[in-house]
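All protein chains but one are shown at their positions in the complex.
Coming up: subunit A.
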Amino acid sequence: MAKSSSSDAQALIRSLRSAYAATPTKLKIIDLYVVYAITTAVIQIVYMGIVGSFPFNSFLSGILSCVGTAVLAVCLRIQVNKENKEFKDLSPERAFADFVLCNLVLHLVIMNFLG
């Protein structure tokens, strides 16, 4: 049982890798950015675990800025992905402009909340 499940797991990982390698480079860059943002968030949580959560507003704004940019990058990826039928009439420039606008608002709020 364990052997079959481990071999299943290996087959799974292999197929995931091969399927992911097929995605275009642009999307992979966005995915990399998302991973970077999440890692930064994790580092901040670990730091808070060590040092304590005072001042809480700074901690919140730091975490939420990482999560926020990750979410927005995922939204951009959804809109730019050519395989998505729902967004075929949305030009990538418009998607990127929306992304920039939303990031501006997000970072303005973060700057204000950072204290």
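Convention: contacts are C-beta pairs under 8 Å (C-beta built on N, C-alpha and C of every residue); 3 or more make two chains touch, one makes a residue touch a chain; residues count from 1.
By definition in this document, contacts and distances are computed from a predicted model.
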I notice the complex is incomplete. Of the names "Trafficking protein particle complex subunit", "Sodium/hydrogen exchanger", "dolichyl-diphosphooligosaccharide--protein glycotransferase" or "DDB1- and CUL4-associated factor 13", which is the UniProt protein name for the chain that's not shown?
"dolichyl-diphosphooligosaccharide--protein glycotransferase"
For the chain left off this view, which of A:L12, A:I29 or A:V42 is in contact with it?
A:L12
Can you list where subunit A touches the absent chain?
5, 8-9, 11-12, 15-16, 19-20, 22-23, 53, 56-57, 60-61, 64, 67-68, 71-72, 74-76, 78-79, 83-84, 86-87, 90, 95, 98-99, 101-102, 105-106, 109-110, 112-113
